[in-house]
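So the structure is just underneath, and the comments pick up after that.
The complex is shown incomplete by one protein chain, all other protein chains being positioned as in the whole.
Chains: A, B and C, in written order; residue numbering restarts at 1 for each.
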Amino acid sequence: MTPTASRDDKFSFGLWTVGYNGTDPFGGPTRPPLDVVHVVEKLAEVGAYGLTFHDDDLFAFGSTDAERQTQIERLKGALDRAAELGAKTFVMWGGREGAEYDTSKDIRAALQRYREAVNLLAEYVTDKKYDIQFAIEPKPNEPRGDIMLPTVGHALAFITTLERPEMFGLNPEFGHELMTGLNFVAAIQQLLEAGKLFHIDLNGQRGMKYDQDLAFGHADLYQSFALVDLIEHGGPNGGRSYDGPRHFDYKPSRTEDETGVWESAKANITNYLLLKERSKAFRADPEVQEALAAAKVAELSEPTLNPGEGYEQLLADRTAWEDFDAKSYFGAKGYGFVRLQQLATEHLLGAR
Amino acid sequence: MTPTASRDDKFSFGLWTVGYNGTDPFGGPTRPPLDVVHVVEKLAEVGAYGLTFHDDDLFAFGSTDAERQTQIERLKGALDRAAELGAKTFVMWGGREGAEYDTSKDIRAALQRYREAVNLLAEYVTDKKYDIQFAIEPKPNEPRGDIMLPTVGHALAFITTLERPEMFGLNPEFGHELMTGLNFVAAIQQLLEAGKLFHIDLNGQRGMKYDQDLAFGHADLYQSFALVDLIEHGGPNGGRSYDGPRHFDYKPSRTEDETGVWESAKANITNYLLLKERSKAFRADPEVQEALAAAKVAELSEPTLNPGEGYEQLLADRTAWEDFDAKSYFGAKGYGFVRLQQLATEHLLGAR
Amino acid sequence: MTPTASRDDKFSFGLWTVGYNGTDPFGGPTRPPLDVVHVVEKLAEVGAYGLTFHDDDLFAFGSTDAERQTQIERLKGALDRAAELGAKTFVMWGGREGAEYDTSKDIRAALQRYREAVNLLAEYVTDKKYDIQFAIEPKPNEPRGDIMLPTVGHALAFITTLERPEMFGLNPEFGHELMTGLNFVAAIQQLLEAGKLFHIDLNGQRGMKYDQDLAFGHADLYQSFALVDLIEHGGPNGGRSYDGPRHFDYKPSRTEDETGVWESAKANITNYLLLKERSKAFRADPEVQEALAAAKVAELSEPTLNPGEGYEQLLADRTAWEDFDAKSYFGAKGYGFVRLQQLATEHLLGAR
Partner (left out) sequence: MTPTASRDDKFSFGLWTVGYNGTDPFGGPTRPPLDVVHVVEKLAEVGAYGLTFHDDDLFAFGSTDAERQTQIERLKGALDRAAELGAKTFVMWGGREGAEYDTSKDIRAALQRYREAVNLLAEYVTDKKYDIQFAIEPKPNEPRGDIMLPTVGHALAFITTLERPEMFGLNPEFGHELMTGLNFVAAIQQLLEAGKLFHIDLNGQRGMKYDQDLAFGHADLYQSFALVDLIEHGGPNGGRSYDGPRHFDYKPSRTEDETGVWESAKANITNYLLLKERSKAFRADPEVQEALAAAKVAELSEPTLNPGEGYEQLLADRTAWEDFDAKSYFGAKGYGFVRLQQLATEHLLGAR
């Protein structure tokens, strides 16, 4: 009854997600480690088409060359059944970049060093003719007091100051942005407008607290719905707005055994696909279309000035200021935004 | 297609909710005032059975006796068609009780004065043989820096120190508790366990920020679902747990005209009823029942000791400490909490 | 120049605080373990008079009886120089009590089991005639989604439902309460008013996020000042309000070596003593006393009714309602709360 994933859905998982063994600040592991070949097979079963990993996910920090090679060969073997090895997007997450005390780090100098480093990386990749792009992943805090480039906005601004800005974009994470109470969907729209959504981390987060990494769709269904609606149907703009992997970066709860791990992995996919269905029905509903028109959502896409016009035309329009009749707005026809939200609610709940 | 309310649903609204004229800290009213008789008729249309009001909702502060009487007569006339005038629950919300600066108010003395006041009220009501109970409404802050009795817990603790604690309970508000990031449903469970849920304010709130008063169901669908599930079906305990009014305390957005006001009022009711349907189906689903059993949710209701036993029996059980085998728990059968959450999600989305 | 601690200051530390090795969710230890005897000697040097520990701080979970005995003897040897072993307050922190998903735990049943457990403990301790009391430590979340009894208020309310409430109090932690944005000082005042401040955990926390455990005084100096003012000088009420240990529950940053560990331990003590000095000067300043009087802070301690009077006297006072002149309050003499806050600021900054 629940929908099934295809390769075209481009669902991918971090090796560290299903591989999380349950360790947390107050307790040790609750699950044994999973072998990478097994992980690849099981993720393929639940509907994933891709896999990502940290620098130390596949082999521990300090492994010998031989140990590394063995793990790479084993992974390659597993992937050969489904895909090929080869990363095009390198994500940079500055979890240790930041400060717990304001006097202990000069953030201006830190930004300069960060810039020096990523400019150098871009130069190297360009020289080597590698087909690689970089995606910065913002996060506001944890475990350090305050991480640099804490939100989508700060990272986006930083990228514009680089030597090769075209090679850099963002890897925004749902939960990270919600840790500040900011609207993730609005941030993604600003990223799309700037052409900088290079990759995306999907998960769940219940409010402003430590990074929870719940499964996608297991918290804040409204923002999850609006996000899928934006990615798959372009939101109010229409059109598919992002073509990269739908990457899940979550952690199965400590309370789960291996069966629970795979069920939690599948939950991410099921919820994404259910929200995609709901979004499709929402866009197709004539009553929604009528409500969108009444709310003048599409009108915002029209430039205020006609082609060729300048501010003189605006100045000549006395209705906007000199003859502006504020009273006529009081009690005038409303926008019906609440009705639109209610239509979205009813579609989200599968009640239409 | 969406469900319809009956009197048994006990939906009520504050007069100030649909009567909100759109004024906010940065702008004046966007809608003209509504007449109270008209409000009563329209609320009955959308499915309400009751009405509540502030001390100055029905007539302005400083009205003459004649003005008050007129308004009371007009309201009575309207209500006579549906119900009778007569409040049994008086809500006390301490919006001006608190402090912006820690040195400017002695909270211990303030709690003593608050206690003196409510003890006096209870004595007066008892002497007069009025059929009245009091419900304290907690709120953490706004507009003052910090309000006294900021959460359900603080108010519940205060009540136990009164002279007539049986006359006092709480009127928790969904949005107020979410302003602190606390779990509202857990708070309601503690209130129910203490027998102190006297009234409830339902609305919506998107995270820790100013008091938003969105329509019920227009934010945090998970807590909204779990709350309706708890109220209507007793949550995991089963049974209907609260029999008072389902009272909506929300504000229609500034962007709405009068049509939008009534649509927003109806949205509260529709969402409550949809969540009630979803909760009913969730509880009836055999797969959910099997998952609840696997997660051992009901086992928690069983006392640890058998009747008549004391701690000696526990001490005699060496498996709990001396012979405890921690290793046997590592990698053992999980609880399947994520599966349960996923089943709840699919029911919430109407996908089962 | 900075003040020095004496035994009368009753400063104590958890063994796990200075013993924290720097492990966090994203990295392993940065410091080697410290021997318990060495810890006791160094803490005595910086000014501590007491030591606390978790069940597994002194010896690892799963130690043999012999290993335990050795560690206890070594600790006893170290303490014999300064004090004797013997805990009177047992703290209970429910870090694993709670839920990540609302459907997976019946909080009412959980509260009943928790009550059964602590009632049993109290019965056992009473039967054994142990000189022990229990202190519940609230925390809102982390690592579980939502912990039960999340704030001072919730725990205080729970205690009133126990069989032997007199044996139970609270161990509030500065940082835990700030994770919800609530006012810690107001919570302590409610606890003091209820006679339930059994122990206290002092540290620092910068806003609503994961549990930071910074040193006391390294975040939110206003609440730190108001707290010390309340504990040492009774706040506006006057008098020393709490006589138990001033217990620091903090974590030295990962970036520190052992020298930094002892400097961070000392920072807690120095800051407490500096704030105590500031508070003493604040209370002694004639301008502050005059501002407190102008702000009518002490008047709140006076009962509204005279001894022997009832509500009839209030009803007879027509100035409170029938003849109330609201207009006379507009533009009337203010309370000068901002002036009081500014005086506190200048004392805090050592500028008076």
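Operating definition for what follows: contacts are C-beta pairs under 8 Å (C-beta built on N, C-alpha and C of every residue); 3 or more make two chains touch, one makes a residue touch a chain.
Treat the numbers as computed from the prediction; the structure is a model and nothing was measured.
Novice: Which listed residue, A:94, A:204, A:235 or A:350, touches the chain dropped from view?
Specialist: Result: among the candidates, A:235 touches the missing chain.
Novice: Among A:148, A:167, A:231 or A:274, which residue is in touch with the absent chain?
Specialist: A:148
Novice: Of B:100, B:116 or B:258, which one is in contact with the hidden chain?
Specialist: Candidates B:100, B:116 or B:258; residue touching the omitted chain: B:100.
Novice: Go through subunit B and note every residue touching the omitted chain.
Specialist: 24-27, 95-96, 100-101, 140-143, 145, 179, 206, 208-212, 214, 218, 253-255
Novice: Please identify, in ascending order, the residues of subunit C that touch the omitted chain?
Specialist: Against the left-out chain, subunit C lists 1-2, 29-32, 178, 181, 206-209, 215, 217-222, 252-253, 255-257, 259-260, 263-264, 267, 270-271, 274-275, 278, 329-339, 341-342, 345-346, 348-352.
Novice: On subunit A, where is the contact patch with the chain that was removed from view?
Specialist: With respect to the unshown chain, the touching residues of subunit A are 61-62, 98-113, 116-117, 120, 123-124, 140-141, 145-146, 148-158, 160-161, 179-183, 185-187, 189-190, 192-194, 208, 222-223, 225-226, 229, 235-237, 292, 295, 297-298, 300-301, 303-305, 310-311, 314, 326, 335, 337-338, 340-341, 344.
Following the convention adopted for this analysis, only the chains that are shown with their structure count from here on.
Novice: From the centre of subunit A, which other chain's Cα mean sits the farthest off?
Specialist: Relative to subunit A, the chain whose C-alpha centre sits farthest away is C.
Novice: Could you tell me the distance, in whole angstrom, between the mean C-alpha positions of subunit B and subunit C?
Specialist: 30
Novice: Any idea how many Å lie between the Cα centroids of subunit A and subunit C?
Specialist: Once rounded, the distance between the two centres reads 39 Å.
Novice: Centroid from C-alpha atoms only, then distance subunit A to subunit B, rounded to Å. What do you get?
Specialist: The separation of the two C-alpha centroids amounts to 34 Å.
Novice: On subunit C, where are the residues touching two or more other chains?
Specialist: 100-101, 140-141, 145, 179, 208
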